[in-house]
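My questions all concern the structure below.
All protein chains but one are shown in place.
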Amino acid sequence: MAGSKFAYVKKFELPDALLPNMFMVFRLDGHSFHRFSDQHGFTKPNDLRALQLMDHAAKSVMEEYKDISLAFGESDEYSFLLRKSTALYNRRQAKIVSTLTSLFTSCYVFHWPKYFPDLPLQYPPSFDGRIVLYPSQQEVRDYFAWRQADTHINNLYNTVFWALVQQGGQTTTEAHATLRGTISKDKHEILFSRFEINYDKIDPRYRKGSVLVRVETPEAPALDSSAQVDVLSTIPDDSSKRKKARAVRTHLELLHCDLIRDEFWDKYAHLLEQHIVI
Amino acid sequence: MAGSKFAYVKKFELPDALLPNMFMVFRLDGHSFHRFSDQHGFTKPNDLRALQLMDHAAKSVMEEYKDISLAFGESDEYSFLLRKSTALYNRRQAKIVSTLTSLFTSCYVFHWPKYFPDLPLQYPPSFDGRIVLYPSQQEVRDYFAWRQADTHINNLYNTVFWALVQQGGQTTTEAHATLRGTISKDKHEILFSRFEINYDKIDPRYRKGSVLVRVETPEAPALDSSAQVDVLSTIPDDSSKRKKARAVRTHLELLHCDLIRDEFWDKYAHLLEQHIVI
Amino acid sequence: MAGSKFAYVKKFELPDALLPNMFMVFRLDGHSFHRFSDQHGFTKPNDLRALQLMDHAAKSVMEEYKDISLAFGESDEYSFLLRKSTALYNRRQAKIVSTLTSLFTSCYVFHWPKYFPDLPLQYPPSFDGRIVLYPSQQEVRDYFAWRQADTHINNLYNTVFWALVQQGGQTTTEAHATLRGTISKDKHEILFSRFEINYDKIDPRYRKGSVLVRVETPEAPALDSSAQVDVLSTIPDDSSKRKKARAVRTHLELLHCDLIRDEFWDKYAHLLEQHIVI
Partner (left out) sequence: MAGSKFAYVKKFELPDALLPNMFMVFRLDGHSFHRFSDQHGFTKPNDLRALQLMDHAAKSVMEEYKDISLAFGESDEYSFLLRKSTALYNRRQAKIVSTLTSLFTSCYVFHWPKYFPDLPLQYPPSFDGRIVLYPSQQEVRDYFAWRQADTHINNLYNTVFWALVQQGGQTTTEAHATLRGTISKDKHEILFSRFEINYDKIDPRYRKGSVLVRVETPEAPALDSSAQVDVLSTIPDDSSKRKKARAVRTHLELLHCDLIRDEFWDKYAHLLEQHIVI
């Protein structure tokens, strides 16, 4: 074969499978979205259209990859939880990272006109992605709590900041100075006393971010995709107590709820379970 | 800080810097492009518009990332060579793989209407990417030779196959059967004797693939981007003989030429050099 | 400094820290111990002195490295369990693997004369080591069960094999032939009917291997080493519920007991716990 004497270069592609039975969190972030949001005139502190587009892209990714059970988005970032036992692309790291980042990006550009009908995309945006492995449910819960706590901190700051600028007439430099050294309580107070804004009444989408959960569709009449069955048969989760895989029909729900307290995790306990296919 | 008790989850993000002073080849491939090309009615054996769109996306990536000196594309894949001494994203693997894949994808979707003005994109396409490290110039040359030899083999097969089907009236099953066991010479012969096609006269774009080279623009009047200067100052290439970095203006040329023989590498020797900023 | 122009070569030492909060199992195996045991005339099927020397070396390693809570040995291999939260050498893989293998080897050679007083070591033996990460207690239990099941299978085979050779007068080729296709029950039967050996009465050291457990010494009067306290303060195990580290005095017990059933793990539950320093 013509190419055979060059084929040795394939030997430099080393395997990069991720450890089995670990939760995978895939997180992506917008690349230079400060500039991107400026160029497209995103509303401050939050642009509803841009957030809805992020949610749409995330939903599309979850519809394509059934092993993602949960996702959380805020601003220009989104985190996805893959089931502990996923055999997606044989758990090859570069393949998973690049494919998921690519599909999200593609959906973002593809669906842009739906959310910005009068504003053409000025240039192609990009995202970067990474995978982090977690051994147990506790760490996964704490990961999502960490992101939501971050959402809270950023959104509270931005809400007051832009109120000072847009309604209070401060320059951005003045607004930063006003906020320097303030704690959460101070910021609530500024919002309420100066702008009559009760932060806790602000749309939970902005305060809590977006939560996409995969839930079982009742009365599932037929078998779901073969992909899920494959997954289960590839990597045994433990020695013996393997439940029979059930292939069920699922759908996605978009929530803007608390991820830190137990309530969510109690209600959606199946999201962290490894055996149940949902 | 509200999130501080959860911040320990960041400790699970392990460093993934790639070894210094190694050539990096970043290759991406279309995900399920067999289906994608069917759905969009790509011309067989080659769709000029689709190939030009790939080239456009690759060019955009190279315009953004100056440390890419060379790229080669065929069909739905593209390979990019990063300079040995690149400090792009501190050589973090997931960051580079995901960002480059993302930008390419974004450009592909963004520029689609230019190449398919009458055919709206049916659904968002995606790509997967990987990075392979090579220690020396010889392996890099052999890598690109490997891809171009692959282009030749595939294109020759596809050209005969679709001639048999489109002009010869064979079914695809019959065409595969006709080609079974044939060697290169036989395929040339079939093309010529049955269809009066001289394979060597076919557009070199299809026979050789697309080569994007970065070349220095003569009379560069001013300094180029600061990014290139940064790169050079971060990772010393050897102990002492460091040449003074020259920040020069460059542009990209699209070629459809041979990458296997010495001629190309002699002419564009700077592409494999580590010290010269181009 | 004289060496400074060469110091860039240090940049090629990439970080290799292992993921936090994972159980580490370190296993080592004798290198070419078939030859080694022949050269030193080890008794077949088991050489008590050689096994005791392995146990001694393993015990010395555990005395030096308090983060090892459990070890299991059979034949020329030994497995060590490091606590999930260990910060030993900042969890650097090569450092841990090489140091533990080195110390075990050193102890083996150093203590050889105690167990083979009349037989000088003929040449320096060596071992190879590796680390495997496990996310949960279940996998750690199954790992040790796997090794002990292996011990059982090998020892039963070897016991019958050497009985056939040593007492039954078979050649080794004949003995292998006799055992071909036999299942466990058959081997018990051969032992009992031909050699009046009740396998279940054989020294549990041979049937079960060696188990080294770290247990708390009652009435510990004083603080133990600072190393353990360091460990706990370095890598937080979870977000908030951190127990106060107790530095306690521990000692090692050598057992030859079942590791597969629950009894052992119920009794020594602390071995898999991450918070308790023992």
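Order as written gives the chain letters A, B and C; numbering starts at 1 within each chain.
Criterion: contacts are C-beta pairs under 8 Å (C-beta built on N, C-alpha and C of every residue); 3 or more make two chains touch, one makes a residue touch a chain.
Worth saying up front: this structure is predicted, and the values here are computed from it rather than measured.
Enquirer: Missing chain touches which shown chains?
Expert: A, B, C
Enquirer: Write down which of B:122, B:136 or B:198 is the residue touching the left-out chain.
Expert: Touches the omitted chain: B:136.
Enquirer: Based on the whole complex, identify which of C:20, C:45, C:73 or C:129 touches the chain you can't see.
Expert: Considering the complete complex, C:129 is the one touching the chain left out.
Enquirer: Just checking the interface: what residues of subunit C touch the absent partner chain?
Expert: 1-3, 6-10, 12-13, 28, 31, 60, 93-95, 97-99, 101-111, 121, 123-134, 139, 142-143, 145-146, 149-150, 152-153, 184
Enquirer: Taking the full complex into account, what residues of subunit A touch the chain not shown?
Expert: Interface residues of subunit A facing the absent chain: 5-6, 8, 11-12, 14-15, 17, 19-21, 235-236, 239-240.
Enquirer: Residue by residue, what part of subunit B touches the chain that was omitted?
Expert: 19, 21-22, 133, 135-136, 138-139, 142, 145, 238-239
We take it that only the chains that are shown with their structure count from here on.
Enquirer: Taking all residue numbers used at the subunit A/subunit B interface, answer same if over half belong to both copies and different if under half do.
Expert: same
Enquirer: Please tell me the distance, in whole Å, between the geometric centres of subunit A and subunit C computed from their C-alpha atoms.
Expert: 42
Enquirer: Taking the mean of the CA coordinates per chain, how far is subunit A from subunit B in Å?
Expert: Computed value for the inter-centroid distance: 30 Å.
Enquirer: Quick check on subunit C: which residues sit in contact with 2+ other chains?
Expert: Subunit C, residues with two or more chain partners: 19, 21, 238-239.
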